[in-house]
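The structure appears right after this line, and notes come after that.
A single protein chain has been omitted; all remaining protein chains appear in their positions.
Then we have subunit A:
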Amino acid sequence: MNKTVNQKAWFLVLPVLILVAFSAVIPLMTVVNYSVQDTFGNNVFFWNGIYWFEEMLASERMWNALGRQVVFSSIILAIEVPLGVFVALNMPKKGFWASFCLVVMSLPLLIPWNVVGTIWQIFGRVDIGLLGHTLDAIGINYNYTQGFYAAWTTVIVMDVWHWTSLVALLAYAGLQSIPDAYYQAAKIDQASRWAVFRYIELPKMLGVLMIAILLRFMDSFMIYTEPFVVTGGGPGNATTFLSIDLVKMALGQFDLGPAAAFSIMYFLVILAISWVFYTVMTNLDKRDAK
């Protein structure tokens, strides 16, 4: 086939380039700009080199927030992925109940973040919340505004409630793509339920599961609204995750320089981890093909 060379086609991409420039590149550059400058007020900025980056890397506060963030993301991934797969495996394959389950499962995904936060904030209150009051009544000491474990449990359960559906729906889509013949062949081969999962369902789900893990990792690593509404980062700094800490620094203390340096490193960490995920995902297929 002969391809025509026509450089004018670049003009067709131009609108997208302009849009992306305004929506992403230019705002990002202002952050870069702040991260390498300092000011003594009056809108006079001067060059500060990489000082803010050095300060942030040496800051215990940032490392603590990062630590909490990593623990949080690991815990919710460890719960949501197996739970989502388990739910997907037990959902009906077709008929009315399949549609019913799908609708019910999607409901939490449709609720805005701050509403989810509000729901759990009220749900967990000891005075008027159904959950908090019930736990208190049966003698469990539960108060997310004061207890470290109560706060963490609430934030984690809330995230599991909000997002397990996503993993389940993606896993379900993966399961639906498995032809019946595979299950029939497994019956003929006298495979156990575990073997069917291990050798048929899991390999076929792997692609979508990796996407689910990637999405849940990125989302949880950037989580802000829900814990902010429920615990406000407390008690103390117990649930102050990276985003919450960043906002405190940038808007609460107006430390624009350090906050900008912090956001750039935050962004790079997410980018790096996502890149690793992506590489592992694409290589998985290639390696198996050999």
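Simple rule for what comes next: a contact is a pair of C-beta atoms (placed from the backbone, for glycine too) under 8 Å apart; a residue touches a chain by one contact, two chains touch by 3 or more; residues count from 1.
Note that in this section contacts and distances are computed from a predicted model.
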Given the options "Glycerol transport system ATP-binding protein", "Phosphoenolpyruvate-protein phosphotransferase", "Nicotinate dehydrogenase small FeS subunit" or "Octaheme c-type cytochrome (Tetrathionate reductase family)", which would UniProt use as the protein name of the unshown chain? "Glycerol transport system ATP-binding protein"
Of A:W113, A:W161, A:Y182 or A:Y224, the residue in touch with the unshown chain: A:Y182
If I consider the whole complex, including the chain that's not displayed, which of A:L102, A:L131 or A:A191 touches that chain? A:A191
Of the listed residues A:Y51, A:Y199 or A:F277, which contacts the missing chain in the full complex? A:Y199
Using the document's contact rule, name the residues of subunit A that touch the chain not shown here. 179, 181-182, 184-185, 187-192, 195, 199-200, 203-204, 288-290
